[in-house]
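Every protein chain of the complex appears in place save one, which is left out.
Right, subunit A next:
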């Protein structure tokens, strides 16, 4: 029997393919590339939107034209050519009036590959799912069960038609059209996404889930998620993402807005596994996402994210703690390998009195990747007795990767209590040898060590996701231990 060394492991892992890198041959209705007001109008028209929505998009588009791409993040990439992207692609077989049984069999096949067969989903307890392929929402399960509780969970395009008063009231209130370059672009061209409304005092009886997938080449995905938890309600929401392996970079610029009214609680969990590019750093998804929530009095918003994919990630799920006694949480695991770059973190904006926020960030870097935590804790002058606790831990594998921490603290109230802890460590050969000596092979040892490092965050994920997330961590770490 030959000796299995770390080098063998490295080679084996390097050759491991991105598991979700398949492309499904679906007949698609794809717009010509390029972006101008006519395209924006055409998207709105295709989606049979009311005039106010078209106007809102045009306003965003005009603002976007005046804006420039942000440069401050610790990431380097060739800027996308926004005129070389198609802004709308819909699998042709999708007709919103059809039921699941009429869905294109190839599409169903694709769900199977993703491990989320819709049939299974239907039977699985407690997860209602909306699936967005390329730009269009193709299946929302459990609509009926949820409807009995008055919960609205549908694609945002449907919501614009069926519940215009709700969408109009809340859309853009947390992330305004002009918030930033990518949010403005998204506001102009977003094609689908999910909408969710939990009525007053209702505890959503199941996890709500959206699965995003980019399929078509040369398209961007710009989904828009709007989640409103009315007074005293509770919802847990899951989001998963994959894309086929392609040589060129694909653009994903989403906006997620969360509104937690008085005494409401929202748990929002993401497992992001967009194609990260190959081991030479070719291809992969550019993930430029704006996620933000607002808490009214006594409300709570928790973001939990496991970020293993994308070539470049630019993402700061944030909470505006507007109401007194409101609580914001951010739990994050960001894994980068090969040439991946991630600049991710959060913003906790304390406006109300007695507001509390917790930030736990775990960055794991391997290969030649760069992993940055960027976080802002802001205490406004009237936010008496605000508290924040931040902990940023970095784990390095090998000698060619980087971990960076950029914490920003702005306190304008003397009663604030802010704590920040940071650590950086390396997976040691001695740790791996110790595991080996107990019979645990190197690959498994690394997974064990990484899972241990990430435990505080993994524990925050709903059960269904925690298992998937652990597996993803194992796959993503093309283990370079040195």
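A few points about this structure:
In this section, a contact is a pair of C-beta atoms (placed from the backbone, for glycine too) under 8 Å apart; a residue touches a chain by one contact, two chains touch by 3 or more; residues count from 1.
Just so it is clear, contacts and distances are computed from a predicted model.
Matching "ABC transporter permease", "sn-glycerol-3-phosphate-binding periplasmic protein UgpB", "Fe-S cluster assembly ATPase SufC" or "AzlC family protein" against the UniProt entry of the left-out chain gives the name "Fe-S cluster assembly ATPase SufC".
Considering the full assembly, A:437 is the residue among A:51, A:68, A:83 or A:437 that touches the omitted chain. Check A:325, A:413 or A:451 against the missing chain and you find that the one touching it is A:451. The chain not displayed touches subunit A at residues 1-5, 428-431, 433-442, 444, 448-449, 451-456.
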